[in-house]
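All remarks here apply to the structure that follows.
In this view, the complex is presented without one of its protein chains, the others remaining in place.
Coming up: chain A.
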């Protein structure tokens, strides 16, 4: 059990920043409900994955240094993405062991957590249970396990355990919930046809689950799957899991009709 009020730096992630600020606001809300003090470091941009996965190690290291500096001094770093937080965990590999940034990268990796695993594994369900029990979500959801969160960070049961606290919500697991949706960062534009095949398999499994809402923990995958569901004309809504957990489902789902965030603030 951590401090009663740990100081948490929010890693916003570039997709939440640009496409869906609601996800970042929901993350802040959950962290605060769990008793954390949340700050948003100004000097963060992206985790560096586009460079890392394109083989540009030097740029990746530059961005890693910037991120390490930006999150200096926080007790924890938490973000709404297994993929981006997984990238933070890779930072130590970018530096030789005598580089001062190696030790700092190791420190950052150790204190960085994906939001649902942070809430469940680090803060503990009890810090949030009362708030979650007050929520109501009438619907059947299915959960896509995003690859990096699942296989790099071990995120699997945490989001489901948290969701089970929400009244009215039931989970219908889809077939192949752990199979990649075909997003893969730049993969989806480098190999669009293969990516399309993968996301088509995914949307088939989503519809066959009978759920009316798709949830996940990574916006990259969610934008991909929501975009495909939309193109196929399917009426299944897609949301980041934190939106449900923070009770922010009055906001239109991903890719749903026009919505101006400013008016809701």
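Here is the rule we use: contacts are C-beta pairs under 8 Å (C-beta built on N, C-alpha and C of every residue); 3 or more make two chains touch, one makes a residue touch a chain; residues count from 1.
Going forward, contacts and distances are computed from a predicted model.
The unshown chain of the complex is recorded in UniProt as "Iron-sulfur cluster-binding protein", chosen from "Photoactive yellow protein", "Cation/multidrug efflux pump", "Phenylalanine--tRNA ligase alpha subunit" or "Iron-sulfur cluster-binding protein". Only one residue from A:51, A:109, A:132 or A:155 touches the chain missing from this view: A:51. Looking at chain A, the residues touching the absent chain are 12, 14, 16-22, 24-25, 28-29, 40, 42-46, 48, 50-57, 59, 62-63, 66, 70, 147-148, 151-152, 178-180, 182-199, 201, 223-224, 226-228, 230-231, 252, 254-262, 265.
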